[in-house]
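Omission of a single protein chain aside, the complex is shown with its protein chains in their original locations.
Presenting chain A:
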Amino acid sequence: MDADGVFWQGFGMPHDHDHPHSHLPSDPALRVKALETLLTNKGLVNPAALDEIIDLYQNKIGPQNGAKVVAKMWRDPEFHKQMVEDPMPVLQQMGLYGRQGEHMVFVENTDDVHNMVVCTLCSCYPWPLLGIPPGWYKSDAYRARSVREPRAVLAEFGVTLSAGQKVRVWDSTAEVRYLVVPQRPIGTEGFSQEELAALVSRDSMIGTALAQEPGA
């Protein structure tokens, strides 16, 4: 309760008073367990549905999806054109669609520009193509610094840009999700789509890595 005896004002107006979550156990693992148990007993959560959600993002949806798209963009000019001009119908056909990936924009690295993606306000990320974001993407340090000193952040990832490249940072402040298309490594002419996809890491599609050199 706050001083007025009013516990919770409703999100219609912001409230900076008491926080109900403080009534849960302080240990985070116990807190999750306590809430899951309570919600299960209220019929609001089916633990088997939680298992399914975890299985989906652990085993079925991940950066292999994005790598497939990038490799196909490198190899197939018609597909490349579709991804740049109007990607959503094709991604839906390919089954690479869903929550947090409804509005994709592909941003391509060139000799002149290196792209990098962040969400400074929370942790927006293209789930259907990259899965659940890595811890560092959600860290205060990455969110704070990648817009202010992207080159210093890239150095921490071991990325050195070529002399002529500017950095373009995309701050995901809306429901549009950006995916970086890294430059295709030289010496990959004639590579199959699978061989190319193997060179495309998760970080290269966020912009904190380059595509892997063949044989590296």
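Quick note on the criterion: contacts are C-beta pairs under 8 Å (C-beta built on N, C-alpha and C of every residue); 3 or more make two chains touch, one makes a residue touch a chain; residues count from 1.
The definition used in the following text is that contacts and distances are computed from a predicted model.
One chain of the assembly is not displayed; among "NADH-quinone oxidoreductase subunit M", "Anti-sigma-K factor RskA", "Nitrile hydratase subunit beta" or "Imidazole glycerol phosphate synthase subunit HisH", its UniProt protein name is "Nitrile hydratase subunit beta". From the options A:66, A:87 or A:131, the residue with contact to the chain not on display is A:131.
Residues of chain A in contact with the chain left out of this view: 7-8, 10-16, 19-21, 23-24, 28-29, 31-39, 41-46, 48-54, 56-60, 62, 95, 97-99, 101-103, 105, 120-123, 128, 131-132, 134-136, 138-145, 147-151, 153, 156-158, 166-176, 202-203, 208.
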